[in-house]
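Of the protein chains in this complex, one is absent; all others appear in place.
Showing subunit A:
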Amino acid sequence: MENITNAITLVPLNHYILLSSIIFFIGIIGVLTRRNAIIVFMSIELMLNAVNLLLTAFSAYRGDAAGQVFVFFIMAVAAAEVAVGLAIIVMIYRNNNSIDIDLLNKLKN
């Protein structure tokens, strides 16, 4: 266990922050530009993984376990969230035969 935290700290912290912000922004761009509901959820997952990476890096650098515990919770809750999201997607697919989010335009001014 010691070895892993040491190995994490071999790379400078700034690199982790840079990498995770890049992943996070790829996720945001995916959410904004993709029209397929499942790919949008994948992009959200990418954003969450950026967060996980950042938390783990900070946790290793601080020598504090709280960040790593947080990561476990994020993984579990994200799975629950995606399960609900996918259920709703299935429901929409049954009615529309498509999961294009541009079809969601019944509610407008």
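One rule holds for everything that comes next: a contact is a pair of C-beta atoms (placed from the backbone, for glycine too) under 8 Å apart; a residue touches a chain by one contact, two chains touch by 3 or more; residues count from 1.
Keep in mind that, in the parts below, contacts and distances are computed from a predicted model.
J.: Quick one: find the hidden chain's UniProt protein name among "NADH-quinone oxidoreductase subunit N", "Chemotaxis protein CheX", "Component of SufBCD complex, ATP-binding component of ABC superfamily" or "Beta sliding clamp".
T.: "NADH-quinone oxidoreductase subunit N"
J.: Suppose we count only contacts with the excluded chain; which residues of subunit A make the list?
T.: 17, 24, 27-28, 31, 37, 40-41, 44, 47-48, 50-51, 54-55, 57-59, 61-62, 64, 66-67, 69-70, 73-74, 77, 80-81, 84-85, 87-89, 91-92, 95, 101, 104, 106-107, 109
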